[in-house]
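Please see the structure below; I have some questions.
The complex appears here minus one protein chain, its other protein chains still in place.
Labels run A, B and C following the written order; every chain starts at residue 1.
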C-alpha cells in the first residue's frame, strides 16, 4: 500500500530565478496563475459505500512556478522519443520546443535521433531544433526525431549530456523509457550533475499508472472505431458474416473497450483484464454461434493481450524493450471460429483485421493535440523549476507530478467494476462472464 | 455558498424491483458493478495553498442501482430534445432507447417532436420509437426528433404524460430546457404523479455548471480547429492577412479557448471572461498591428459573447428561449480592424469567418460518442431508480447526479487562473491583459 | 480486333410509352435533355503519331430516352449486389431506388439478399424496398442488401423473376456478376421473357474494360493514400525503416498507382502489369538497399497481383467466384527484404501493412457518391427504354452503353506507356525497369 512519501517529488534545489512568464505579476487578479508547490490534488475522489477512505494522499500539482531553479537563458535542453509510434509525438516535441524557446527564452533545444541510442555519438549527433524544422510537424504522424526500443549505455548518455551542457532532459516514452529516465536521473544525482529529467508518458495502450488518459489514446480509439465500422460493414455484407478485429492492448484493453463504446457496433469485446473460455457450455464460441444464428452477423473486438492463457504451453520471447512478446490471439481466434462453424456444419464468413500500424502512425486528433500541448508545457515548467525524476500525470482531470518510481510499479488496467467496462457490457450485450469455471474460482484482476 | 443539502438528490421512493441488468449477481467479484446510493464523489479535489478546503460536500455517484423504483416491464418513457443543435443529440436518443429497450426491457419509448411544443397534441403526436428508426441516427448530425426553443404550457405537458402513461421523462437541453424539466418535476410532484424527470445537459458552449465537459463540445472544438486552420491559410495567403473567426460561446469561451490550444495557430483569443480594450496604448488593435508588421499575418478567434461591453449603448433583444440576443462582435471587430489599418495607411487583407451552423450540426465525433452513450445510460439508470429533478453531471471525470436547481443557479465559465486559459496564453503569446485601465480596476469574473 | 457490331446494344423492342421525366417537353431550349439512340461517343480520342486511327467505332450514349419500352407504372424492378464489398454499393442501391420511384413512378422495387443466391426462395425471399429503408444507407459502407460470391441456378432465378413479375433487373458486380447477368439476359430472351438486364460495373480494382473509372475506386485510393502516409511515418520513425503496403489489385495496379501519385510518399510501386526481379544486379532488393542506405527509410506499395511469377512452382486454387486465388506477395516480399538485409549485415526495421478490408468497406467518398448516382440513374434510363444485356460504361468521361459480352472479353490494365504510370515513375524515382533480363526479352503486356 502506498504512503504519502511515495508521492513526494524530487527537486534539484531552491528556485533562484524569477520566471520570465508574463503571468499577472503586476495585476493582482491574475497572480494566481503561477502554481505553488503547496498546491495539491487529492489522491482519492470516489468514496465507495464499503471502502475506507485514504485521506492522507495527495499529488503535487503541475504548472508554472514563480521561481525557477535554472536560469532559462543559460539552459540547454534535449528531447528524446522512444518505443513504438503513438499519435501526438510530434505535437509534444513541438510544444516542448515552443514553450522552451518562446515562453522561457531557452536558447538551445536539441533532438536526440532514434531514441536513447541517439545519445551515442556513433549513431550520429544530436539535432539542433529550429522553428522551421518543427513548425508543421504536428500535421504528420510518427516522430520527427525517429524512435527506437532498448536502452543505451548510461555512461555514454551522461557524457553526451555533459559535453552538450544539457540541463533539461525530456524523455517521451512508455514503461521502459521511463525506467531509463529514472536511471539517468539517479546517475546524474550520484555524479552531482544538475540535470532535470522529466518523463512525458507515452502509451497508446493508455496503461501507465496515475495517467488518467495518455496522449495518443483518443486518436487510437478514433481510428479503431473507424475500423470497427468497417468490420460491421463486412460482417453485415455476407451471410453469417463474422469479423474479428485485433486491437492494441498488451496488458490493458482500453483501446478495445473505448472503441467498442464509441462505435456501438461490437458484439463481443475481449480484453486481458477479463478472462474468457472458448468452449461450451459458457465459452465465447457458444455465445457467438447463438448471436450469428439469431442476427446473421457479429463483430468481435479483441485486445492483443487477451486470451494469452490459451498459449500457456508455448515458449516466451522478448522484444528489444524487454517486453514479453505476445502470442497472436487474432489468428488463433479466427481459426478457432472457422473450425467451430465448420464442425457444426454452419456457414460462416470470417474476416480478420489487424489495423495496428494504421492506428498508431496517424497525426494526433483534436483532443490529443490539446493533451499533448498541456503535457509538454507542464513538463517544461517542472524541469525549469528544478524538479526531476518525475513523470507528468493526469489525475481527476488535473495535471500532476508523479515520481517515476511510483508509476512504474504497476500498470493501469481496466477494472471490471468501472464505468468503462459497464458501458462495454451494455453496448455489446455480451455476458458478464464467458467462463465454464464456477464463480468461486473467478479471480478477476 | 452552497451547502451539503444543495447536493441532495430527490427520489420518488424506495426501490422495490430487482434490476434486470445481469451484473454479477451470481459472481461475487463482479457484484460491485451496481452503484450504491451511498457512493459519493468529492466536491473538491484541488487543494490550493491559500484556500480553505470544503470537506463536507459530495455528489451522489451515477450508475445502475440494484433496486428499482419502477418496474421496467410496465414503464413507458419519453425523450425530448430542445434548443439549438448540438453534436451527439442523436447518440443520446439512441442510447437512451437502447438502454431502456435492450438492457431494461421497457416496452414503450416515445420521442417528443420538435421540443416541448411536441407535447401539445395540436402539434401532432408523440413518435413511437423502434429499432429501425433509431438504428443509424448517430451517423447523422442534428436531432432525429427535431427541436425548438421556448416552453410549453405545463398543464398540457402533464396531460400528455398522463394520457400516454409515461413515467420516465428525459429532457435533453440547456439552461432553459433544464428549468423546464424542473417545472415539470415539481408540478408532477405536486399532483402526486410518479414521474421521474431526468435532465441530460446539452450545451455546445460547455457552460453548464457541474458538467466538466458536455457532449458536443469535443466535436465543436474539432470543427472549430479545422476552421482555424483555414483561417491561418487565409491569413498567410495574402499580404498582411488577418482572419477573424467568430466562434460560439455566449457566456463562456470554452470553444474558442479549446480550439486555440488544439490548433496552435491563433494569435489572439478573445472570450467573454476576459475583458479587453481596442484602442492604444494597450488595446487589441495596437498589439495586432505590431504582430502583423512583425510576422505578416494574424489569426483572431473571438467568442460571440466577448466584447459585448462595446455595445452598451444599444438596446437588448431576447430570443424564444429567453436568452438575451448578443450583438454581433464579429462584424464589429472586423470593421474596426479594417478602419484601424486604413487610418494608419497600412495594407491589411481582413477576412471574416462565422462557422456556427457548420460546427453544431455535424455528427458527434468519437470522443463525444462515448460521452453521449454514458450520459444517456446513467440517465436511464437514475430514472428507473426513481430519482427525479436531477441532471447528469460530470465531476472530476466521474458521472454524478446534480439537482437541477443547483446547476441552474450559475453558468460555468473559464477561470483566467485555469490550466485552460494558461494554455491559451502560452499558445497565442498574447498579453495577459489588453486593457488601458489600471490593474486595480480589473475585475475578472 | 473489335468491329462496329461489337459495340451494338441489344433492345427488347420499340419505345411505346412517353417518359414521365419532366425534361423540357414544353420548353424548346431544354428539349435536348433526352438522349437520342443516335447519339454516339467516339471510341478513339487520342491519335498517336505512329498509330492508325479507328474511325468506325462508336459507343451508344447513355441517358434518359423520350420513349420507353416499359410502362413505368406497371413495372417491377429488382437489384442485386454480388462479390466483395466496394465503397458506393449503398449509393447505387439508393439512387436506383430513388430514380425508379420518384423520377419514373415505378411502384415496386425489390432487393435481392446476399447476391444471386437471394433469388433462391430457400435463402429467404426478396426484400421490398421503401424510402425509410434506403434513405440513409449511403452514409454507411458495405451493402445494405448483403452480397455473396458465386452463381445461382438460372432456372431458379428466372422462376423468381417470373413469379415476382420483375421486368427490370439491375446487377451490380464485377466480371463474374456481369457474366451472370449476361446468362440471365440470354436465358430470358430464349424464353421470350421481356426482362431488361442492366449491369452496373463494380470493381474496386478499376479493371473493367470500357469503364474509365468505376465507383469505389476514388474512395479506395483515398483510403490507400491514408495508409501510405502511415507507412511513411512508420518508415521514418525507425532506423532504416522499411514499410511494405499490400494494396488491392489482382490483375491491375490502379489502386497502388493512384495512391502512389496521390501520396507522393512511395519509393517503389509494384504492379502486375510491370514485372520485376528481386535479385542483383538490377532487381528490387539492390535498389531498395541503396535507397535505404542513402535516405534512411523507404516505402513500398505492392498490388496483390504483382510478382505472382515468384510462385510459379506452387499449386493454383480458386475462390467461390472462380477467380484464381493469388499467392500472398506481401508476406513473401516482407520476408525476402528481412533476409536480404540480415544477410548483408544491415539494420532494417521492416513493417508490413495489409489494409484491404479497411479500404473496401468504408462509405463512398464525395467523388464516388457522384459517380454512383450517375451510373445508377442511367442504368434505370436504359432498362426502362428496353435495353438489355448491357453494362454502364464510362468513356472519355461520357456515360455509355457497353454490351456485356464485349466488356468481359478482357480486363482493363495499366499501360506502362500511360500518363498514370509515368506519374508513378516520376513520383517514386524508381527505375523504369528492375529486371536482370535483357531488354529484348521484356514483354510488357
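By definition in this document, a contact is a pair of C-beta atoms (placed from the backbone, for glycine too) under 8 Å apart; a residue touches a chain by one contact, two chains touch by 3 or more.
The model shown is predicted, which means the values in this text are computed figures rather than measured ones.
Considering the entire complex, the omitted chain makes contact with A, B, C. Residue A:139 is the one among A:2, A:18 or A:139 that touches the chain not shown. Across B:227, B:348, B:385 or B:435, the single residue that touches the chain missing here is B:227.
Only one of the listed residues, C:151, C:305, C:386 or C:416, touches the absent chain: C:416.
Considering the full assembly, C:103 is the residue among C:103, C:160 or C:214 that touches the omitted chain. Counting the whole complex, the residues of chain B in touch with the unshown chain are 85, 114, 117, 123, 140-143, 146-148, 226-227, 229-234, 236-239, 243, 351, 353, 355, 357-358, 361-362. Residues of chain A in contact with the chain left out of this view: 132, 136, 139-140. Mapped onto chain C, contacts with the missing chain fall at residues 22-24, 26-30, 32-33, 36, 38-42, 44-50, 58, 61, 63-64, 94-95, 98-99, 102-103, 138, 212, 218, 221-222, 225, 258, 261-264, 365-367, 369-370, 373-374, 377, 396-399, 416-417, 419, 421-423, 425-427, 429, 431-433, 439-440, 442-444.
In this section, only the chains that are shown with their structure count from here on.
Here the spacing of chain A and chain B, counted between their Cα centres, is 29 Å. Spacing of chain A relative to chain C, judged by their CA centroids, is 41 angstrom. One inter-chain figure worth recording: chain B and chain C are separated by 46 Å, centre to centre, where each centre is the mean of the chain's CA atoms. Taken residue by residue, chain A touches two or more other chains at no position, since every residue touches fewer.
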